[in-house]
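Only a single protein chain was left out; the remaining protein chains are all shown in position.
For clarity, chains are labelled A and B in written order, and residue numbers in each chain start from 1.
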């Protein structure tokens, strides 16, 4: 049993930009030489999230619309009165979708469906350089 | 330390059908002979989700109503323009609720409350045979 760790850097546009990180995570699982275990993908920060989706152009439009409906960007939040940085909606979206996800792997392959990709969603209201941690525990 | 893995097959009705998988996961934890660690439950696919709830008839009605309110099934999504399979809402619900969940265990027993069950929710718009992975890392 051992732990393997690597990081991924992603330059984002923010405002609900969606980034397919499946190939990066897959590459790290292969590099680990681990065959079986749990892979934890986490974005460091409080205005982004990790989830999975079928990464196709339709859903890449649908997700920002959904987030805009659930947690609109154009209204006032108490957070903005604290810092005046206008990204209260981004913090709330990150709280809702959450910043990490665990995926099992076996024979060195992540347990993902054919149409299921791992995505980073950046909710912040500006470009960001995001650091993601991919931490594997297994054998 | 070691890894233990098993799978569960669940035949679902879809359209937000909710399946109590607690006894299956409990059985796998017992079969692993591991006493302490982390249990990751994941559904392979992009139109279902894993969470916990008190599995009683009221909430089994409330959850589909909630999902219908947050992400309605009867409206048009861009996803449906890509594939014409009419399940855009199911993909978005899976993105929101997410496809995996980790639960600690100790003395071979999952850390769940008395009124807390592990559920598979199938959001797709048709019957499915779902494969779930239960991956344990511990000692």
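Keep in mind that, in the parts below, contacts are C-beta pairs under 8 Å (C-beta built on N, C-alpha and C of every residue); 3 or more make two chains touch, one makes a residue touch a chain.
None of the values given here were measured: they were computed from a predicted structure.
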item: Touching residue (missing chain; options A:1, A:30 or A:109); value: A:1
item: Hidden-chain contact residue, picked from the options A:8, A:63, A:110 or A:137; value: A:137
item: Positions on subunit A where the hidden chain makes contact; value: 1-3, 5, 38, 40, 42, 44-46, 70-71, 77-83, 88, 91-92, 94-96, 98-100, 102, 133, 135, 137
item: Hidden partner chain, residues of subunit B it touches; value: 1, 36-38, 51-54, 56-59, 61-63, 66, 70, 96-98, 101-104, 106, 111-113, 115-116, 137-139
